[in-house]
Each structure stands twice: as C-alpha cells, then as structure tokens.
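Excluded from the complex is one protein chain; the other protein chains are retained at their positions.
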Amino acid sequence: MNPYYFASIALILIGLYAILAKRNVLKMLVGLSIMETGVNLLLISVGYVSGRSAPILSEGITPDRAVDPIPQALVLTAIVIGVATTAMALSVVINLYEKYKTLNVEEIRRLRG
Amino acid sequence: MVKRIFAIVFILIIGFWMAKALDQVPFGQDRMLVGKYYLEHVKEETGAVNAVTAVVVNYRGFDTLGEVTVLFIASTGVAALLWRKKRKRTAKTEGSVVLTTGARLLLPFIMLFGVYIFIHGHLTPGGGFPGGATIATAFLFLYLAFTVYEVDHKIFEPLEGLAGVGYVTVGLIGLAIGGYFLFDWIWQTWGIGKENIGRLLSAGFIPIIYTLIGIKVGTELTGIVDNMIKEPEEGGQ
Partner (left out) sequence: MSQYASLLIALPLFGAFFIPILKRISKSAVMPFLVLVTLIQTGIAAWVFNEVYITGKPIIIMAGGFRPPIGINLYIGHFAALFVLVIAVTSLLMTIFSFKAVSVEPKDKYAMLFLLLMLGATGMISTGDIFNLFVFMEITAISAYALIAYNKTGEASEAALKYIVLGGIGSSFFLVGVALIYGSLGTLNMAHIAQLAHLVNPTVAKAGLALLIFGLAVEAEQFPLNAWAPDAYQEAPHPVTAMFSAFVVKASLYAMGRVIYILSAVEGWSSILRLLIILGTLTVIIGEMSALRQNNVKRMFAYSSIAQVGLIAVGLALGTESGVSASVFHMFNHAIVKALMFLAVGYVAVELGGTEINKFEGLGKRMPVTAFAITVGAISIIGIPLFNIFWSKMQLILAALNAQYTWMVALILGASLVEATYYIRLIHTIWFKGEGEKVKESSVLALVMLLLVALIIVIGIYPEPFWNVMQKAGSDIFNVAQYIKNVPLMGVSP
C-alpha cells in the first residue's frame, strides 16, 4: 500500500475513532477535523503524478510536466468548508456549555425517544 | 468498553473497504482526462498561469461561489448563535510590550502581505482565501494585544455583504455580456491583458474576484473571531 494512501486512510480512521469513542465534545470535533484532513490528503494524492511539479505554468513548466490541478482546486474548497463546519460546531458548543455546563456527551441527553 | 470495541471493529471494516478500493486506483500515474484539457488550454482560455486558480475561479466557478457562500453562512450562523443583547470583551490582562509593539508594527505589513497574496492569485499559489485569512490574522493580532479592541460591526458586516454582492454582480455582468453566468467577459470579450500573460494585469476577472473574495474572507473570519471572543454581560441574555 502506498504511504500517502495509507496515511490518509489512517487519518480518516483515527478521526472516526475519536468521534465514536470520545466523550468530550471538543475531542469529537477534533476528530472531525482530523477526518477532514485525511480526506484532503487522499484527494491530493489521487491527483498526484510521479515526478511532476505544481500546476503553475510559468518558468519552464509545460503542461506535460504538471500534476492534475482539479484535486487541488477541490481541496481548496473542501478546506474552506471544513473551516465553516468547525466554526459552526464551536459556536453550537459554546451555547451548549452555557446551558448544560458540561461538555460530556453522555450528560448532554435531554432529547430522546 | 463495549463502545470502544464496537468503534474499533467498525473503523477496521471501513478501513478495509477503503483500502481495497484504493488499491485499484494506482498512485502517481497520469490518469488525467479533464485535468489535461485544463493544463493545455488554461493560458489561452483564462489567461491565468496558475492552473488551480483558473479551475477554481473560471472552470469551476460555481464551486467557488458556493465556497464563499459556505463561509458566509458560517460567519452569519456564528453571529446568529452567539447573539445576545449585550456582549463585551472580558479579557483582563493587556498584552505584553512585545505583543503590543509587535502588533502595531507588523499590522500594515501583514495586511499588505494578505493583499499581495490575493491579487497575485492567478500567478502564484494562494488567492482570495489564504489572502483573506492572512488579513484576518492581522485583526486577531489586535484582539490578542489589546483588551479593549473590537472591530466596528457597522462597517464590517455591510462590507462583507458588499463583497458578496460584488461577486454575484460580476457573474451577472458576465450573463448580460457573454450570455453565461460567471462568464469571464474581461478576458474573453474585451481581451484585456492578452499580451500580459504571466504578469499582474492579466487573467481577466480573476484578480477582481479574488480581491472581492479576499475582502469577504477577511471580514468574515474577523467577525467569527470577534463573536467567539466576546462574552455576554451579566443579565444581558
């Protein structure tokens, strides 16, 4: 298995584990961010072509010497979306802490059934 | 304990399937299809040297518009969720001399660097998002250094909206002139900067859009920082 693929899958799984097993809400959100990082790494490595450079076509970089630009553009979008999700999640957690005075998911359980 | 074991089994199954599928996607091989077209035609069609920028702003313009919108939602949402009648900063200790002096001294340079990043988006790695984030760090710096500092929401919020309106308007002008939403009329209809490829004044509307995005991202991230840093006053629920 290629090390980049391995690392990205490992990051995704570590993040998923944190979401599933941790009790602290903030740790879960850290897990979510780790997972997103793994996905971004995966996208970038899918677009990589051995021995080529970044797709900026100046100073002697011809089209046949550049890697695929699309995954990089996708990752740019995905990063921004990740930031937005994290910001929203954190402000929800701020409200949650104000009302429940705890960050333990097992105590945040007024809605059920 | 049961929860952990369940979690481990679950992620191992998922990891196995992902690995099995990725095994069929060989690493480092040239499998470009649409990407190849972009690399070959990017200079003549958009005037940008940085192919990623051209993909982001021109070819996949809807994604970027969506991306800007997502960040806008985040800043609006954070402001909506943390809205209280009265809120103020509660920091007690002023920043150290190093921090306050550094903040004053570096502020214009950080701003300048942010602006540099976003207006050179079509030439170098970077663009509106990193540039805007850099500008937001300048404001974050001020928040860290001074206990009383706050940005003026009366200016920042309309500015944020104005930048967004500007982006959509640029797109609509494209619709009016070229017949397509987000059509790069500056490059494709007017042909401004055709002899300038690789220099600053080229690439049609990319620098304009990136400037708008830079302003927008800068104000939005600053707004998020501001909202998260303030706390409700006693009885100000």
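We call the chains A and B, going by the order they appear; numbering starts again at 1 in every chain.
Please note the rule applied: a residue touches a chain if its C-beta (ideal position, glycine included) is under 8 Å from a C-beta of that chain, and two chains touch if they have at least 3 such contacts.
Since this is a predicted model, take the numbers as computed values, not measurements.
With the full complex in mind, choose from B:A103, B:L182 or B:I197 the residue touching the hidden chain.
B:L182
Which residue among B:P108, B:P158 or B:G191 touches the omitted chain?
B:P158
For chain B, which residues reach the chain that was dropped from this view?
Those residues of chain B that touch the unshown chain are 17-18, 20-22, 24-25, 31-35, 37-38, 45, 58-63, 65-67, 69-70, 72-74, 76-77, 79-81, 83, 154, 157-158, 160-165, 167-169, 171-172, 174-175, 178-184, 188.
In the complete complex, which positions of chain A touch the hidden chain?
Residues of chain A in touch with the missing chain: 12, 15-16, 19, 25, 28-29, 32, 35-36, 38-39, 42-43, 46-47, 68, 70-71, 74, 77-78, 81, 84-85, 88-89, 92-93, 95-96, 99-100, 108-111, 113.
In the analysis below, only the chains that are shown with their structure count from here on.
Please tell me the distance, in whole Å, between the geometric centres of chain A and chain B computed from their C-alpha atoms.
16
How about chain B: which of its residues touch chain A in the complex?
Touch list, chain B to chain A: 3-4, 6-8, 10-12, 14-15, 18-19, 22-23, 25, 27-32, 34-36, 38-40, 42-43, 49-52, 54-56, 60, 63-64, 66-67, 70-71, 73-75, 77-78, 81-82, 123-125, 127, 129, 198, 224, 227-228.
Going by the contact rule at the top, pick out the chain A residues touching chain B in the complex.
Against chain B, the touching part of chain A is residues 1-2, 4-5, 9, 12-13, 16-17, 20-21, 42, 45-50, 54-58, 63-64, 66, 68-70, 72-74, 76-77, 79-81, 83-85, 87-88, 90-92, 94-95.
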